[in-house]
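My structure is below; once you've seen it, I'll send some questions.
Note that this complex is displayed minus one protein chain, with the remaining chains in position.
Right, chain A next:
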Amino acid sequence: MTLSKDTSMLGRGVKRKWSCLEELEAEGLPDAAEEKQQSASDESAESGDEAGLLPPRSDMSHLQQRQLVLGLCLEKLQRYQAGMELSLRRSVLLINTLRQIQEEMRSDGVGTCTSDVLLNGVHPDSCLLRDDFREEDMPVTCPGCAEGDAESLSPPLSPEFPSPEAAGDQQKPPPAATVSTFSDAVNAMGYLSDLALDDIFEDIDTSMYETSDLPSAWSAGSLWPVSVSLWPDEDVKMRPGSHSSAGSLQSCLTDLNELDHIMEILVKS
């Protein structure tokens, strides 16, 4: 069978994908997954906004949707921490969705900070950040800069995001798991990329937090204080400091915002 000279070797959509890839290869970013997401996002952007509901998501790549749902999940949970009360049912459903996404990310082999698959962030900044951090000297300066604000990157940030391992491991949360869990979720928000987060957390002085009003479960090193704060054991009427748990989480969120601010400064410098 001969092809007419007007027919391209590849179908229309495929051709686009390849051309995207060719362009980006020239720029030195050989991430196939990212291309797939880019073409998918182009297609969905074309379909346009329809009244009432957002454009059909069926053409969104699985990874893109996962990223979106993850972001939404965290946003909704943060809303609670900002003072709006979530029903227990809703909190449980959100946390279960979060866990499901985490499991999937984990099984995709995304356990380390350096995985590129994580970086299909919806944030346009993420690519920019990645490019900058590709420089070898960045990890050196980043922890250095970050350490100055080490108090912001306190342990409560890491346990904020759930890990399926948490349930079984109460006594000593393995720092690696904590960090990777945190980095998974944080990367999803596009704040950080392949930084050596281990280095950041290594030297953090947590003594100031041990004497604070954090619920006892937190200071015990539990990895699941999201549950403690979202649905504190309400039967225990006189739990010390429980009323301040919302406030502590509030400060963690502001810490996250500070982190974002720090990253912006680093990128611009």
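Rule of thumb we're sticking to: a residue touches a chain if its C-beta (ideal position, glycine included) is under 8 Å from a C-beta of that chain, and two chains touch if they have at least 3 such contacts; residues count from 1.
Basically, contacts and distances are computed from a predicted model.
In the listed set "60S ribosomal protein L6", "Myotubularin-related protein 12", "Serine/threonine-protein phosphatase 2A 55 kDa regulatory subunit B" or "Proteasome subunit beta", the entry agreeing with the UniProt name of the missing subunit chain is "Serine/threonine-protein phosphatase 2A 55 kDa regulatory subunit B".
In the full complex, chain A makes contact with the omitted chain through residues 50-54, 56-58, 60, 65-66, 68-69, 72, 76, 85, 87-90, 92-93, 95-97, 100-101, 166-167, 217, 222, 224, 227-228, 231-235, 237-238, 243.
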